[in-house]
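This structure is in structure tokens; I'll ask about it shortly.
Heads up, one of the protein chains got dropped from this complex, but the rest are sitting where they should.
What follows is chain A.
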Amino acid sequence: MQYSSALLETVITELTRLPGLGRKSAQRIAFHLLRSPEGDAKRLAQSIVDLKAKVEDCRICGNVTETQPCAICADSRRDNSVICVVEQPMDVLAIERTGEFRGSYHVLKGALSPIDGIGPEQLKLSELIDRVKPGGVVEVIVATNPTAQGEATALYIARLLQNVPGLRVTRIARGVPMGSDLEFSDQVTLARALSGRKEI
């Protein structure tokens, strides 16, 4: 359905291009913006403009940042000899929330998937080699997703870095969620946790 206002129509069309938004939701948001105070809409618009203008990839780790290098790479208290490799910037947030990791990150911006046209060239892998080659890095922890694509990417990285002297390449373990009963955990996860068991 077309609205009498071409501007309203434009906003709805733009909103439907966002992930997870259908036309119905886009209409609701557009009308909400139309009725909301002018300041609110302006702040939203300005923040989106700023986002595109000021946020970029960290030239070291590839994570999103407003400063060069990013806050994590610039933090002298963090251990730069350990690099945790992840697929997306959101994965950095997930690991940071654990508070368990004090090393640095490397964001690949995806995982190998020839079907989607993603080969090693499309990932931030040469940047990873550049970081590891000069020496000083003792461990690369591959924390890609436990999917076939994530596994293939992990295996690729292991092969890529196998000849770097003094470097250990490790893969995060697959396990059972905390606080849940074994009885209720999904069987595939449990089976994998069993095959990846370790001595205590």
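Simple rule for what comes next: a residue touches a chain if its C-beta (ideal position, glycine included) is under 8 Å from a C-beta of that chain, and two chains touch if they have at least 3 such contacts; residues count from 1.
One rule holds in what follows: contacts and distances are computed from a predicted model.
Missing chain, UniProt protein name, picked from "DNA replication and repair protein RecF", "Acetyl-coenzyme A carboxylase carboxyl transferase subunit alpha", "tRNA N6-adenosine threonylcarbamoyltransferase" or "Branched-chain amino acid ABC transporter permease": "DNA replication and repair protein RecF". Note on the undisplayed chain: of the listed residues A:65, A:88 or A:149, the one touching it is A:149. Here one chain is not drawn; of A:138, A:173 or A:188, the residue touching it is A:188. Checked against the full complex, the one of A:21, A:160 or A:176 touching the unshown chain is A:160. Interface residues of chain A facing the missing partner chain: 112-115, 119-120, 147-149, 151-153, 155-156, 159-160, 183, 187-188, 190-192, 194-195.
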